[in-house]
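Right, one structure below, let's go through it.
Of the protein chains in this complex, one is absent; all others appear in place.
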Amino acid sequence: MSLNAETAAETAGLRRSIDLSRPIFGLLALALCVLVILPIFWLAVYSLQNDAGEWTFENFVILATDPTILRAFGLALLMALGVGILATAIAAPMAWLAARTDLPCRSGVRILVTASFVTPPFLGAIAWEILAAPNSGIINGIYRWLFGLEADAYFVNIYSFPGLIFAIACYTFPYVFTLVANALERVPSDLEDASAILGASQLTTLRKIVLPMVMPAMLAGSLIAVLQALTMFGTPAILALPAGFHVITTKIWSLFQFPPQPGLAAAAALPLLLITVILLRGQKWFLGRKGYTVIGGKSGSARITNLGVWKWPAFAFVAFILSLAVVFPYAALLKAAVTTNIGEPLSFASLTWQNFNFVFFEFDATRLAIWNTLVLGISTACIVTILVVVISYLVVRKSFPGSSILGFLATAPVAIPGIVLGVGLFLSYANPVLMLYGTLWILLIAFITIEMPAGYQQISSSLSGMHPEVEEASRILGASRLTTLRRITAPLLKTSVIAAWCFVFIGTIRELSATILLTIANTKLVSVIIYDLNESGNLGAIAVLGLTLLVVSFAVVIIAHRVPLIARG
Amino acid sequence: MRGFFALVALLAGLIAGSAHAAAPVPYGITPALIAAAKKEGTVTYYTSLELVAAEHLAKAFQDRYGVKVRVERAGSERVFQRIGQEYLTGIHNVDVADTSDAVHFTYFKRRGWLSQAVPAEMARLWPADMRDPEGYFAAFRADLSVIAYNKRLVQPQDAPKSFADLLQPKWKGKLVKGHPGYSGTIMTATHTLSKALTWDYFAKLGQQNVMQVQSSTDPPKKLSLGERAVQVDGNEYVVVMQQKKGVPLQIVYATEGTPLVVGNAAIFKTPAHPKAAKLFYAWMFALEAQQLNSDFGGVRSFHPSVKDNSGRPPLSQIKLLRSDTKELEANLATIKRRYEQYFGT
Partner (left out) sequence: MAFLELANLTKRYGAAVVVNGVNLAIDQGKLVCLLGPSGCGKTTTLRLIAGFAVPDGGEIRVGSRVISKAGAAKPPERRNMSMIFQSYALWPHMTVFENVAYGLRLRRLAEADITKQVGAILDVTKLGALAQRYPGELSGGQQQRVSLARALVVKPQILLLDEPLSNLDANLREEIRFEIRSLHDQYRYTTVYVTHDQTEAMTTADVIVVMNQGAIDQIGSPEDIYKRPLSEFVARFIGGTNIFRGANAGNDHVSADGVVLQCGSGEFGPSGETAVSIRHHDVKLSETQPDFTSNVASAMVERQIYLGSHRDYLVRLQTGATVRVVSDVAVDIPAGRQVWLYFPPEHCRALAR
């Protein structure tokens, strides 16, 4: 409050229109610039230099001519497209069934979709190795046993291009599901009634009214799935390498092998950044056609369609998809956790605590990694939540001209794939001036940057739904801006704040693509340990750690929901 | 900042400039050393040993001296990359390290990142060509990159006898191998074989639909799972470990020869725990650790008193393919490029 421009005694207490929010704005803008622009700046610099530090386009020439890099780009795009199509094809009908029909166990469906969302994709990929490796995979074993086939016949092969698409789609379809289900819930029933009254059958109404209305949400969801797939590192590293091909993220990673080629890695990262930006613009365009989508008002809640004879077939479809994404993989992990050799059939005799014993008592990296993961997860979640609340507040309340730039900066990291950010951060913070590499700080910076857009989206949308008069009423009654924020705004945002917190927390503990480049022995995280264990083939230990990660994250989420983070005003 | 990667990448062209002193006086494990190490409490050990074997070693040391070993396990090339990144950015986290790529230690030495240390037991017993004349590093272990198969999936009479056999059509889709970009063992073996069998061999092998894993410790595990029938390369010691768990794996010492992979170890220049590092390093070459490594880990030892209890033939009876460290170092980039050309990654 020392910033009042108090003038003469007669005008004591007058405040220039600059108040606290302006320095806060300055600081935030600066912090966001450092977070977002610095790594990209270094990427650009490195991509334009050769090993001797001379300015050159050499890296881009290699990029454009090296067939291995071009192939990796091509495969990555194909893979991402495949994931987008597959994810949409399974998620959109499921969303409709869960949101608008009398499907049995609809809340169960949502819980399992959430479980799929919480599952780190690399963990899912490892589980699918156990299930669908061509020879040792459980599914293929059952297939051979069922049909009495010889030893090398297989039904599915996860180490393949389609297998990779499938394994990614299993953990990206929740994005499509959530967006479509929410949009469907907002299609008011009177629009459907209007169609019905004009003589349209239920199917026609669905096709001609409902589908077009949720189309933008669906396309937006598909684009997110495409984006996730394109920038994903863990799953391709686990499945594509054994299959003998690179996608762009694994290729960038391999450029860090000895002798490292950071310039080329930076150059390869930039087109990925460009593709991401283009895809995001596409998504904005789809969602931006408001007249098409926005379905405001309370004009009747969503109507439930009676499935009739299709009830159980539909249920079977949904149950099948969710089994593939959640039930089977976790069953496989559970089996791996309690047996010595996953290849053996399960029996009481083969049950063992050996893996648990190894992970928790013999393998000393575990406890440190779990500790690091929790510390980082919780601190990232808290910092991001506070940041996005303040930023959203300044942006949504248009505190002063130019505040919208903060919103842009806070969403910009969406366009930076994790591996690209990892490269950029490494280049930015591994130097004698600013030596953060090797500490948890660089990971914290990475996670804050990666998770900010999601948190910002969540908070700013619920804040813009809140009438500014609600805050003004508090101020005119004598509460300062800060008191108002604390006693009115924050409690009203509580639900979204908690949701954003959980979202960030889960996002942090499942992050691998930036993490893999930024950890050292003392800053290992559970995700990296799982990746390392996979590299040396310790499935049992992976299963134990993966299940631990899941239990811990569910526990934290539940606690976060229970404990009132912000006392009621 | 700018110099960082430039320096790393200049590796191949770097010439050993600084003159090194002769090997230092050997040291023994004295009560004073033990006491000092205990005071430090911990030693950080970067290794490419199989994780369970490494943890076993750590536990034995801790039980014996009450000093904790923090094990940081990754494939050799990743250990190397990590140490490189850390040292170049001024992080001196590692006390003692070993990898299965001999190139790494000549590089470390040239960069001046290693301490001179010669444990008495090693000075006495190790063959001269298995340790650095100036005492910067020594061969902690030796291993073979071997062909192996799962006896459940392959009958002994059908089993391959040589690398050439692996090109037979019947092995298509049944082979698994490690990756030279991630594993020092595989890097060394690939270099050795490319000399012995020519690159043409790998071009043909690339047509066999080989399952590609990263670490050389992984192929034996893929055999155990039954995921693939035969490994082209992979650690002999991991196969032995799997055999001990009762998995029916069989090692094949190829008629063309078997690549020998020497795993060096060293103490780093400015360790965070100098005394504990010295103690651990001395112990690593002592009979206890070497025997443990042989019994539990299944690696080969240069300690003459170690008894190999696994029943496999001694090194003297195996046709070994040795690699030339200098030549390997000069060819790193070529090997990786060729490899990606033939195997896709």
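Each chain carries a letter (A and B) given by its place in the written order, and its residues are counted from 1.
The rule is simple: a contact is a pair of C-beta atoms (placed from the backbone, for glycine too) under 8 Å apart; a residue touches a chain by one contact, two chains touch by 3 or more.
From a predicted model like this one, the values you see are computed outputs, not experimental measurements.
For the chain that does not appear, the touching partners among the shown chains are A.
Within the set A:Leu146, A:Ala349 or A:Leu477, the residue that contacts the chain not displayed is A:Leu477. Looking at chain A, the residues touching the absent chain are 5, 7, 10-11, 13-17, 19, 467, 469-470, 472-481, 483, 487-488, 491-492, 494, 568-569.
Quick note on the criterion: only the chains that are shown with their structure count from here on.
Between chain A and chain B the centroid-to-centroid distance comes to 37 Å (mean Cα coordinates, whole Å). Put simply, chain B touches chain A in their complex at residues 1-6, 8-12, 44, 46, 50-52, 55, 58-59, 68, 70-75, 77, 80-82, 84-86, 89-91, 93-94, 153, 173-174, 179, 181-182, 210-215, 217-218, 220-222, 224-229, 245, 247, 332-333, 336, 340-341, 343-345.
The part of chain A that touches chain B in the complex is made up of residues 49, 51-53, 68, 133-137, 151-152, 159, 240-246, 250, 254, 256-263, 340-343, 358, 362-365, 430-433, 435, 437-438, 520-522, 532-533, 535-539, 541.
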